[in-house]
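Complex shown without one protein chain; remaining protein chains in place.
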Amino acid sequence: MITHPRRRGRMVAALALMVGGAMVLSACGSSTPSSTASSSSQQSSSSSSPSSSSEQSSSSSSSQSPSESSGSSSSGSSSATAPAPTATPDTIDSIIGSAQVADAASILPGSTMEKIKQRGQLIVGEALDAPLLSQQDPTTGKVEGFDADLAKALAVYILGKPNVKIVNPSTETREALLSNGTVDVVFNTYTITTDRAKQVDFAGPYFTSGLAVAVKSSNDTIKGIADLAGKTVIVGANTPAVTEVPKQQPTAKIVSFGTDPECVQALIQGRGDAYVQDITLLASDAAANNQMKVVGQPFTSEPYGIGLKHGDTQFKEFVNNWLKSIESDGLWANIWKATLGTVVQSEPPTPPAIGSVPGS
Amino acid sequence: MSAGVRTASTDMTPTSSKRSVPGASVLFDAPGPRARRRIRIASGISIAAIVVIIALGVHQFADHGQLDAAKWEPFTQWPIWRFLLTGLLGTLEAAALTAVLGSALGMVMALGRLSKVRVIHYAAATYIEIMRTLPVLLMIYVTLFALPAYGINLPLVWKLVAPLTVANSAAFAEIFRAGILGLPRGQEEAALSIGMTRGQAIRLVVLPQAVRIVTPSVVSQLVSLLKDTSLGFVVSFSELLFKGQVLSTFNHLLIQTFLVVTLIYLVVNGSLSTVAHRLQRWTARRTSRGGKPGVAAPPGMALTPMIGEGHHE
Partner (left out) sequence: MNVLLDNWRPLVDGLLTTLWITLVGGVGAIVVGVLVTAARVSPVKVLSGLAFCYVQFFMNVPLLALLVLFVFALPEVGLIMPLLTTAIVVIILYEAAYVAEAVRSGINTVSLGQAEAARAIGLTFLQSLRLVVLPQALRSVVQPVGNVMIALAMNTSLAAAVGVVELTAAAQKVNLVSAQPIQVFVGAGIGYMALALAIGLSTGVVERKVAIVR
């Protein structure tokens, strides 16, 4: 499909990164129509992984901590998951249920918002396997997490009900999905860059993440990226860590595995000294597994934005206003607490200022 | 996986009756008292060895906490199985597409390679020889990375099915060609002599018999093809192994999940293999009894030699 050949190639590649070849690649493929089909609930899974790839990490990886997030019903049936924390089943649904609805005046005639309202459904590009951000619970088909719940809140804002249809993008086609109108918005650990801003508009940033270092719990010598010189570092294929670690520590030896659980297993089995991954993912891994811990602070900064169709300033302003309102009325913080906050012992961070990043 | 090449090796296994395994009947006499004692001792030792190894393994495994009930309990739940079985459906879908397209293309290539027209012969032969010596994974990379760079972006399913089809068509071509070559020449000659054209002879006389001979090999190829679809994981096509991956990211139970997935493959492919064996026995019986002389090699040698031969040239 569309996408620019050149770029795509490069990115993909990046994603794919060698690594595990195989699995790794998973990320890339998806885009296609078929994948799009999935709608949130029942999904067939189309490919999920990818998503995220580049930026966040692997998406593939994933670990969700169990779920906490999940809200709703899931807990009922699933016990599958590991021990997890928290949030009672209804919390997140009730949080979203209480979300504010835009006043009719802001839904301008002829605007994208009006189109969505008439359709009665918000079409969102988001991952299925990014734990705590946008992860599908295999037992219920529900998709939960920070990104996913924000998307639901936006749906409530426009429609009055959390009616969301999910299209699972792979990193390299998010621009295409937006420009050809397949999706209304993208919530997909979409890092704002000036390059991308030439093809899509970004509302936000609404969250800042970054790569961090995890080690075995017994390891007291590695305290952060600075201690990784000459060490064997495990990274997820398709993640930014693949290129970022050598940039910061050229002497580190990189071993990559396809998925986050594999990386975790490899770390615990001693196939590497450290594991570099997006902090949200590491936090959820560490919460589910007491044999590893996160050390230090993120050493990169990834401002996530909400992807919108290029040139739709009306809609961008609308979404930015919505972000401001949920950030001030506490909804943003509540969603954070119910998702990412379940694995981090701290108060919700202060969201980055809207428009503070070049490209936003 | 590389389907391409597997043909020759997999298919054999003639399990026909006793005659087929000389070992079983001829390599040793019916054991007398001493031999029987020795066999008993050997059996005892092997059983003991196996038991010890398994016990050690299980013990270690348990020691590492991998057998904890909590780690297996999720797999007693229907939703998890439903999730994995949806993946199995994807696997079967991809396998079915590949099987149909690959065997059709393979048949074309086989006939092409047997063609008397030089150009066609060499074209088909080149195609087959190249495609059976390229790793499927590499071909998948091409559809994933190379083609999109040139503006060709296949739908997800096809990113998996297209490379598999190409690789398997070469394998199928060799199977079919071996089947055709395995027929006694007289069949075609007889057909020609009663005034059929070569096309008719092949279509009406040779192919129907050849297809019957190669059925077991085709089924074995299906097993190998089904295994190949696990590469769908690379393109994130929703097949069994990929579903296993998503599940393991969700439940943090990498090892258990992969063990379960392996088990599912084993059951599905095992049943397919059983079908292959049955077919083989059935073909052998039919041909030896029903008097279609010549159609089949004696049970013992069934396909192997023919297929082996196929690769010369």
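Going by the order they are written in, the chains are A and B; count residues from 1 in each one.
Here is the rule we use: a contact is a pair of C-beta atoms (placed from the backbone, for glycine too) under 8 Å apart; a residue touches a chain by one contact, two chains touch by 3 or more.
This is a predicted model, so every value here is computed, not measured.
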Remark   = From B:108, B:142, B:196 or B:279, the answer for touching the chain not displayed is B:142
Query = For the chain left off this view, which of A:141, A:240 or A:258 is in contact with it?
reply = A:258
Task = Name, in rising order, the residues on chain A that touch the hidden chain in the full complex.
result = 6, 9-10, 13-14, 16-24, 255-258, 262, 265-266, 269-271
Request  = For chain B, enumerate the residues touching the unshown chain of the complex.
outcome  = 1-2, 4-10, 12-14, 19-24, 26-29, 31, 35, 39, 42-43, 46-47, 50, 57, 60-61, 63-64, 66, 130, 132-138, 141-142, 145-146, 149-150, 223, 227-228, 230-231, 233, 241, 244, 254-255, 258-259, 261-262, 265-266, 269-270, 273, 300-305, 307-309, 311-312
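Everything below uses one rule, namely that only the chains that are shown with their structure count from here on.
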Key: Between chain A and chain B, centroid-to-centroid distance (C-alpha), Å   = 40
Note = Within the complex, chain B is touched by chain A residues 1-3, 5-6, 8-9, 12-13, 16, 21-35, 44-50, 60-66, 77-82, 128-129, 131, 135-140, 170, 258-262, 264-265, 285, 288-289
Remark   = So, in the complex, the side of chain B touching chain A is made of residues 73-74, 77, 79-80, 83, 86-87, 90, 137, 141, 144-146, 148-151, 153-157, 159, 231, 233-238, 242-243, 245-255
